[in-house]
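Right after this comes chain A.
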Amino acid sequence: MAAADAVPILVAEGLTKTFAGFTAVNNVNLSVRRGTIHALIGPNGAGKTTCFNLLTKFLTPSGGRILYKGEDITGLKPADVARLGLIRSFQISAVFPHLTALENVRVALQRQRGNSFDFWRSKSVLGVYDARAAELLEDVGLAEFIHSRAVELSYGRKRALEIATTLALDPEMMLLDEPMAGMGHEDIERITALIRRVAANRTVLMVEHNLSVVAELSDTITVLTRGQVLAEGDYATVSTNPAVQQAYMGDADG
Partner candidate 1 sequence: MTGATHAAPAAASGAAPSGPLAARAEILAFLVMAGLLAALPLTGLIYPYFLMQALCFAIFACAFNLLIGYVGLLSFGHAMFLGTGGYIAAHTAKVWGFPPELAILAGLAAAGAIGAVVGLLAIRRQGIYFAMTTLALSQMVYFVYLQAPFTHGEDGIQSVPQGRLFGLFDLSQQQTFYYVVLAVFLIAFLLIRRIVNSPFGDILKAIRENEPRAISLGYRTERYKLMAFVLSATLAGLAGSVKALVAQNASLTDVHWTMSGEVVLMCLVGGLGTIFGPVIGAVVIIAMQQYLAGFGQWVLVIQGVIFIACVLAFRRGIVGEIIAFAQWRSAEKR
Partner candidate 2 sequence: QDNKTVRIGNLSDQSGLYADLGGPGSTLAAQMAIEDSGLLAKGWKIDVIAGDHQNKPDVGTNIARQWYDVDKVDVIVDTPNSGVALAVNQVTREKNKAFLNSGAATSDLSGKACSPNTVHWTYDTWMLAHGTGEAVVKSGGDSWFFLTADYAFGHALERDTTEVVKANKGTVTGAVRHPLNTADFSSFLLQAQSSKAKIIGLANAGGDTTNSIKQASEFGITAGGQKLAALLLFLPDVHALGLQVAQGLTFTETFYWDLNDQTRAFSKRFSERMKNKMMPSMVHAGVYSAVLHYLKAMETFGGNPGDGAKVVAKMKEMPTDDALFGKGTIRADGRKLHPAYLFEVKKPAESKGPWDYYKLVATIPADKAFRPTAEGGCPLVK
């Protein structure tokens, strides 16, 4: 679906992270093309989550640089990275538990108002966002849960809510860390379809262990082992690479 010659939106050059002598990410070069779904896979402890944290600046790299849309973001703070349109999800589901689904989404929509310290204004000014929030919730199949509090939602629905919240920011690029972890089959299918749909005009970088999901969604796959890039290419190329099979897939499709 993506044009092969699309420009890279996110580039990491020589990305390295060392924890007290242990190198978790070692000189990784990564280039994510605009408009594609890019998967990061690899055995446990390969450094995928660490890579994610580096790219979104939740961790500070020990070396290397990160370019987003040609701009060097290596020195930015996490909130500022997010403000550039690069939004991440978390491995554990991240919602605002005691807010309703609508309020959850609205918190994201409110970002459009800039850094709003207007504590003297009534919150009725936020009413303008309600319609858009409802629309987003409908998109992810949560229409009937609009006024439920997030804690009361099931796991799969929480993930959906999280995606709706992320989409509310209309991000150019989304980073998803194991979006299917711990989900039942039904939910997996629903979320896969959802990701496919929302990725239509954005870029997605995701970490996932569920190979069928990876196979179905991704345009490009980068395989990490021991902090380094082992292989890169589409699913067919990568899954037939003997080194990848040995290090990651084993002898079956899981």
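The candidates came about this way: all candidates are chains of the complex that A comes from, given by their letters.
Note that contacts are C-beta pairs under 8 Å (C-beta built on N, C-alpha and C of every residue); 3 or more make two chains touch, one makes a residue touch a chain; residues count from 1.
Remember, predicted model here, so these are calculated numbers, not experimental data.
Applying the touch definition to chain A and the options 1 or 2 in this complex singles out candidate 1.
Across the complex, candidate 1 is touched by residues 56, 58, 77-80, 82-83, 87-90, 94-99, 103, 106-108, 110-111, 113, 115-123, 125-126, 165-166, 169 of chain A.
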